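All protein chains of the complex are present and in place, except for one that has been dropped.
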Amino acid sequence: MLIKKREGSTAPSRLSETLAAVAGATVDRRAFLKRSGLAAGGAVLAGGLAAGTVRRAEAVPQAPDASTVTKRAICTHCSVGCTVNAEVSNGVWIGQEPAFDSPINLGSHCAKGAAVREHAHGDRRLKYPMKLEGGKYKRISWDQAIDEVGDRLLKIRDTAGPDSVYWLGSAKFSNEQAYLMRKFAALWGTNNVDHQARICHSTTVAGVAQTWGYGAMTNSYNDIHNSKAMFFIGSNAAEAHPVAMLHILKAKEQNHAPLIVCDPRFTRTAAHADEYVRLRPGTDVPLIWGILYHIFENGWDDKEYIRKRVWGMDQVRAEVAKWTPEETERVTGVPGIQVKRVAEMLAKNRPATVVWCMGGTQHTVGNNNVRAYCILQLALGNIGVAGGGTNIFRGHDNVQGATDMGLDVTTLPAYYGLAAGAWKHWARVWGLDYDYLKSRFKSPELMEAPGIPVSRWFDGVNEAKENIAQPEPIKAMIYWGHAPNSQTRQPELKRAMETLDTLVVIDPYPTVSAVLHDRTDGVYLLPAATQFEVDGSRTASNRSIQWSERVIKPMFECKSDHEIMYLFARKFGYAAELFKNIKVEGTEPLVEDILREINRGAWTIAYTGQSPERLKAHMANQQTFDKTTLRAVGGPCDGEYYGLPWPCWGNAAMKHPGTPNLYDTSKPVKDGGLNFRALFPEYKGESLLAVDSWPEGSELPAGHPGVTFGMLKKLGWEADFTPEEMAVISKIGGEKIDEVAWTVDLSGGIQRVAVKHGLAPFGNAKARAVVWNFPDPVPIHREPLYTPRRDLVAQYPTYADKKMMRLPFLYKTIQDKDVSKDFPIILTSGRLVEYEGGGDETRSNPWLAELQPDMFVEVNTFDANNAGLRNGEFAWVFGPEGGKVKVKTRITERVGRGVAFMPFHFGGWYQGKDLRSKYPEGASPIVLGESTNTAQTYGYDAVTAMQETKVTLCRIEKA
Amino acid sequence: MKPLAVLLGLILLGGCNAEERSHVVKLEKGGYTGTADGVLSDATRLTLRQRMAWLTDGPAEVAAGDGPAPTATATVSGRITGQNY
Partner (left out) sequence: MARMKFLCDAERCIHCSGCVTACKNEHEVPWGINRRRVVTLNDGKPGQRSLSVACMHCSDAPCMAVCPVDCFYQTNDGIVLHNKDLCIGCGYCFYACPFGAPQYPSTGNFGGRGKMDKCTFCAGGPEVDHSKAELEKYGRNRIAEGKLPLCAEMCATKALLAGDGDMVSTIYRERVMARGFGSGAAGWGQAYGKKG
C-alpha cells in the first residue's frame, strides 16, 4: 500500500496559509503561473514594465461570473473578418469564446485570431508618448508630444509646403478612421497620404475596376460553397487566410470541386490541392494565356456570355494564340500536358472561382496579371454567378475599407479621384467651401495631382530635387500604423529616415520605424489604441461591413487614432472644419457621426445604406444569416445580406439589402443583383454597352450609361422623386440639373428611383478585356526586372523608363543590367500563419512568437548542397542592390530548384545586427529577425507603383 | 520520550511544503487515492452533446456533377530538365 506523509491531503496547511497572509500574496497571473509550475519562459519574456507604469489589466484566469459581459468585436488580423467574442469582467478581458453565430467564421479562428486576447496583457506595447533624445527614447506627455510634433510640422508646412509632410495611414484603421485621415490630409493640403493597399492589392483595385467596375472581391468566402472548381494563383490561403479554408475545403469535399493551386512554392494550401502547378515566379500571364489557349482552341469559351457582356475578347484571342503549350512551358516551366489538364478542369467544372493574392499583385506587371485572371473568368462566363467570380482575398482586416475610404494618393474617399468635380462633391458633403480647400494646397495643380506612393516615399526624400515633381522633397514622415519592414529596398528607406527632419510613429507598438535608422533625435513615438480598444466598422474582403465593439478601454496612455487626429487638427487650427458634422466628446470624435458622414458622401460605391444602426443590428442578429448565401432568413434583418456588402444603394431608409455577388444579373438590383459598370460607354465610336443582358426585372432591358437625373426624366420617372430629393438635386445641379449624376446626388434620390425601376445606377455595359488606358491594353508577358532567364529578355522586355506619381520610374535601365551570374537564385517572399504584416504586434505576442522564433530562408536541397548550406544554420542572402540578410537556413523541397523563399514579417535585425537595444525599454517584440526586404530590390507596377516583392535575384552563402 | 518524538515528527512535517505532504515515500502500485474529482451532471452532459453541433459546418451535402473525380493527391510537377531556374 501507499504510505504518504499525510493521507489524501490537498488542503493547504494552516502554516502556509498564514505565511501567505503575512506575505499578502493574492493570486495574480504570475503567481498562478508559478503555482501551477508553468512559469518557464516568463523570465525570458519579462522584459518588464518599468516601475510605476500606467494601469495595465492584470489578466487573472477566471471563470466567467455574473459580472462578465460578452463583447462582439472583429479580429484585427486578416481580411476574412472573423468575429471575436470577448468576455470582459470589470474592464479586464478575461476570456475568448468561439463566435459560432458569425456566418463568416462559424466560431473558427487561426493561430492569430485565437490569440488576440493577449491584448489583455499588452506586455510589449508602446505605453506612453516618447521622444528620441541623444539616441535614447524618453517618456514625454501627450501635450508635449502634440505641441512639439505640431510645431515641427507647421514649420515644414510654412517653409517647404504641405506636400513635404507625408501622412501614411493604415489598413488597420476602421472605416471611420481611414476616412477621417483622408479628410485630415486634404485639410492639411496634400495628396501625400497612402496606406498598405499600395503595396498589397493596388494592382487588383486598379486592374479589376478598369475591367468591370469595382476593384474588389466579387463574391464572398461563403459563396465558394457553390464553386465547382477553385483556381488559386499566388494565394496561400492556408497561411494567409486560414479561416477561408473552412469554406474552400467544404466546396472541395461536398462539390468534389477540384482545388488547383498555382504557386512557385508547394504551400500548405497546395498540400490540400488536387492539382498543384509550379510556375516560375513572374510568369502568371503566360500561364493564364496558356490555359486560355486550350479553352479557345477547344471552344470551351462561353461565346454567348462574351457576346452580351464582354468587349475586346478578339484582341485577347490574338495574343493568346501565341501561347502554345510549347511556348508556355518554355517560359513558365509548367508542362504543356498539365496546362491542358487544368484548362479542361476549369472548362468542365463550372462555375469555377479564381482566387489571387499578393503572389499575383506584387509585380512590375501586377496590373497585367490581375487583368489576365479576370479575362480567364470572363472567357468562361464565370463572373456574376454564384460559385464563380474573382475572389480576391485582401490582406489586412480593413484594407478593403481603407481603400474604399480613399486613404490613397490617387483619390478622395470612394474612388472619386482628384479632379475638381471630386473635390467639389466632397466639399459639399463636408459643408466646406471649395475655395477654402483649394487654399490649403500649395497649388491647384498639386491638389489634383496624385501624390508620391508609399512604396516609394523614401525616393521622395532621396531623389535629386529636380526629379521630384513637387516643390520640395519630403521632410517629415508620419508612420501612422504601418510597418516599414514590409517595404522593399530597406537600405534606401533607412537612408531616407536618417535624412528626414521629423519622423513620427503613431502605433500600438514602437515598430521597426523606431529602430531601423541611426538617428539620435527628431523621432516621436505616440501610442495608439488598437481596434479592440475602440468602436468602429471594418470591411471584410467580401465587402461586408462589420461593426466592431470596443472590448476594453485603451491601455496605458494609448489614445484612439481618431482622438489623435482631433488633437493634431486642433493644433493645426482646422478642427472646426474637420469636425463640422461630427460631434466631439471631450477630445474624442463620435465614431457613429463619422460613419453617417461617409453615408452621406460615398455614392460611387454605395457605402450609403450602411448606417451605424443597421450594421449594429446585423452584429446583434448574426445567427439569422444563412451560412452560404449570407442572407438573413427571418428575424429583424430578414432578406438583408450580412454586413450589407457594398454597393448598398440609396440611403439607409431605402433598406437595400447589399450586394452579395457583384454583377449577378439573375437578381433584381433591389435584391442585390447587378451588371457590369459603364465606366466607358463607348470607345472610338463603338458602343461598349451591354447587349441583350440586364439584371432581372429591369424596366430598361438594354445596356445604358450611368444614371443621371436627365436620363430618369427622359424615361418618364421624374414623378417618382420626392420634393426633398428634388430640392437637393436642383441645388447641386443649378442650371444643369439634368447632368446631376448618381454619384453626386446627396439626396440619394437618383439611386432610389433607378433601383426602384430595376436599373443599376452605374450603368450597364460590357466588361473590358482590353483596357486601352493602361500601358498594356491586352495583358502581355514581360520578364521581371531581375530575371535569370536572360534568353527571354529580348522577346519579352520590360517597359521603357518613365515618370509618374511625381517620380521617375526605372524599368529598362534596371533590366538591361545582367546580374544573373552573381545572383543566380530567384528570391520570392510571402506570409506565415503565425504573423501578420510587418509583425510588430504578432511577434510581440508570446503565444504566437513561440511558434515561429526564427527568420529563415527556404532553399531547395539541390541549391543548398551546391552552396554548402546546412539545415538550421545561418546563411547570408545577398541581394543585387547591395542589401544582405543573415537568416536561418531551411532546406526543403517546398521551393523548386533555383528558387528561395523568405517570409516578410520579421524585423529588428539589420544586415546581421540585432537592434533590440535600440527599442524603448520593455517594448521590443519577443522575436526579432532580418527583414527580407533588406535584400529585396527595385521594381514597381507600371500603373500603381506596387512594389515587386515576388521576383528578384539573390545569392545565398554560408554565414 | 514519546511526546518528544511526536513533537519532533510534527516539526519535521511542518517544515515541508504543504503541497509535498501527500507524496508517496514507498511505492506499491495501486489506484488513485487523491482528491476525488466532481462528476458531471446529466444536464451538463446534454449541453456538451448539443454543443457538438457547432463542430460541423452545416449538414454535409453531396453535390451532383460529372466533373473529374478528385484525386486529393497533388503531385509536384512543373520543372523540366535543364531549365534555368
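Note that the chains take the letters A and B in the order they are written out, and that residue 1 is the start of every chain.
One rule holds for everything that comes next: a residue touches a chain if its C-beta (ideal position, glycine included) is under 8 Å from a C-beta of that chain, and two chains touch if they have at least 3 such contacts.
Keep in mind the model is a prediction, meaning the values are calculated, not measured.
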Shown chains touched by the chain that is not drawn here: A, B
Contacting the left-out chain in the complete assembly, out of A:271, A:576 or A:727: A:271
Options A:314, A:893 or A:957, residue touching the unrepresented chain: A:893
Candidates A:245, A:370 or A:447 - the one touching the absent chain: A:245
Hidden partner chain, residues of chain B it touches: 19, 22-24, 27, 29-40, 43-45, 47-49, 51-52, 54-57, 59-62, 69-76
Missing-partner contacts on chain A, residue numbers: 2, 10, 27, 29, 31-45, 59, 61-64, 95-98, 100, 106-115, 117-118, 238-239, 242-243, 245-246, 249, 253-254, 256, 266, 268-269, 271-272, 276, 833-834, 846-848, 850-851, 892-894
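The rule we apply is simple: only the chains that are shown with their structure count from here on.
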Approximate Å spacing (C-alpha centroids) for the pair chain A, chain B: 38
Residue ranges of chain B touching chain A (in the complex, touch as defined): 13-14, 16-28, 30, 33-35, 54, 57-58, 60-63, 65-80, 83-85
Chain A residues within the chain B interface of the complex: 1-10, 12-13, 15-16, 98, 100, 106-107, 228-229, 246, 250, 252-259, 261, 266, 270-280, 329, 332-335, 338, 345, 348-349, 627-628, 788-789, 791, 826, 893, 896-899
